[in-house]
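Below is one structure, written out as structure tokens; comments come after it.
Here's a slice of the assembly, chains where they normally sit.
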Amino acid sequence: MNKNIVGIIGLGRIGKLHFDNIINYQGVEIRYVFDAFATDLNDYLKDYPNVKVVKDYEEILNDKEVNVVFVCTPTTTHSEIIIKAANAGKNIFCEKPISFSEEETLSAYEAVEKANVKFQIGFNRRFDKNFMDAKKAILDNKIGELHILNITSRDPEPPNLDYVKKSGGIFMDMSIHDFDMIRFISSSDVEEVYVNGAALVNPDIAKVDDIDTALISLKLKNKAIGSIDNSRQAVYGYDQRLEAFGNLGKVNVKNNLQDNICIANSDSVMSAKPQWFFLERYKEAYILETKLFFEAVSNNKETCPNFLDGIKAQKIAKAAKASLISGKPEIVENVD
Amino acid sequence: MNKNIVGIIGLGRIGKLHFDNIINYQGVEIRYVFDAFATDLNDYLKDYPNVKVVKDYEEILNDKEVNVVFVCTPTTTHSEIIIKAANAGKNIFCEKPISFSEEETLSAYEAVEKANVKFQIGFNRRFDKNFMDAKKAILDNKIGELHILNITSRDPEPPNLDYVKKSGGIFMDMSIHDFDMIRFISSSDVEEVYVNGAALVNPDIAKVDDIDTALISLKLKNKAIGSIDNSRQAVYGYDQRLEAFGNLGKVNVKNNLQDNICIANSDSVMSAKPQWFFLERYKEAYILETKLFFEAVSNNKETCPNFLDGIKAQKIAKAAKASLISGKPEIVENVD
């Protein structure tokens, strides 16, 4: 097994998360990092003298020994970087969503297909033990034929308005994980979407044409009924649950709690809140997704979730946005 | 406090349930029962020699001492009985739904209003300790402003097709309880409904123009978002849960289980299933609803839920049916 030589493009919160995870992997060398905005990387990198900070990410692409790039920059830059990296023959791990523009996404897809490089999209939740075990239970026929699939997905606190403006909207920024999860758990595509949503947490969000609370109703190709319950603010913590209901039973995923202790007094019985946010909740999932990505690269296996998974989630997000505007159910475009 | 002299019209499953509950109430005398179909009432009544079985329910209405009637007959006969009972000055406890026809419902409403008698509709779930405590928590501002209200309401086993044909459809027969629960918990009316539903449990149900699985999305007058998750068949038992989510927290109602024991072995950890069906789950609620009804009658207080609550739930059911047919969200008619 050859060593994977890696460049990380974008070293913000999520880029650093991947850096910390993969820096100690056997058979992985982070040779470069690039970040257009960072000024303090020297401090962050002080224990890693062999990691080179570059001022232009093309330097990374020009190093023939680099076989993997991580794309962790703002979404608007993804497609350009993907295209250049694919053209340079690099295998790509890209954060979600691929882009905000369908044209850009398709151009990037074509470049990746043409270059025949590995591409994995950062739908980290697929690698969470709970969700994997739930999917396995369904594949093992523990619940029979799927009838209803409900996802609860609420963030602990809303992003600021500046973030919201650049986020691509709640469906592209937040629900896109849930759209992918619907597809992952059901092993089915989505055909139609209806959104019942509003700006209830922060009315100012309505002013930037977005919402913060939504109940999304979905019709799946396999005839099952889906729902996604989103809020930008669950004050008790990151609420990440799921229930798959079928003709032989149901499986549900509960939240991971901050600890497993319980205090009872004369007032009530108290247990811990859910883990606060995605860094805690999906800590292990973030590790597993990159472990499996490197395995796929090293052994020339299929990556999963792949580029098409990224496109399909984006198409559902597009239909959801249309439904919010029209007030009616909207058809999801099919791609294959 | 004068004695309440009662006639029960309709002594099927639900009529007998009320009979058994109220027969031992202090201050209540069941003087008459009527059932158009029953042939075996003598055996059922053998320990109650003072209860008279009549062949025509008008006999009951003609007894001036009778001040209360229970209407537990098939829904198609409700309006006629209500009108006659109201005209005879009787206070009325009527099972849900009031009728399948809006005209009949309104005629009955006018008769009750004109006669100025008490009227309570059998939305028994309002009297369940869990749901009452959840509503109290909301009124006590434990969750702040309501943003999302999700109801899970699944029967353990589907009725037979003959029942389904006469049932008025899933919305009028089954979801109507949930429509009332949405109004009860949210203290708000419903403005718009969208149904995502299908016959997934039993395809034959589609042939009689009905469905058995639904995800109902609701827009509430108070701006909150609602959902109702219905299935005619949850093989693990009667699934009656609720989650109310707001800007300060959430409250959720879990199922009552058949017992509170837990068995762990080398395969898994097993706990009890939910109580099997409504007779077990709402046993105490059925008692409380009639206790409070008699209290209202005896003390000339308002009944709750009243006739308007019955009408409003029916209007939501009508809009749900329209949405299922149109495939679009439908406006709920307002009444006041």
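Residue numbering begins at 1 within each chain, and the chains themselves are lettered A and B in the order written.
One rule holds for everything that comes next: a contact is a pair of C-beta atoms (placed from the backbone, for glycine too) under 8 Å apart; a residue touches a chain by one contact, two chains touch by 3 or more.
All values derive from a computational prediction rather than experimental measurement.
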Report summary line: Same sequence throughout, 2 chains drawn here; counting the entire complex gives 4
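The rule is short, and it goes like this: only the chains that are shown with their structure count from here on.
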Report summary line: Seen from chain A, its contact residues with chain B in the complex are 145, 147-148, 150, 154, 194, 196-198, 200-201, 213-215, 217-219, 223-227, 229, 231, 233-236, 245, 247-250, 327-329
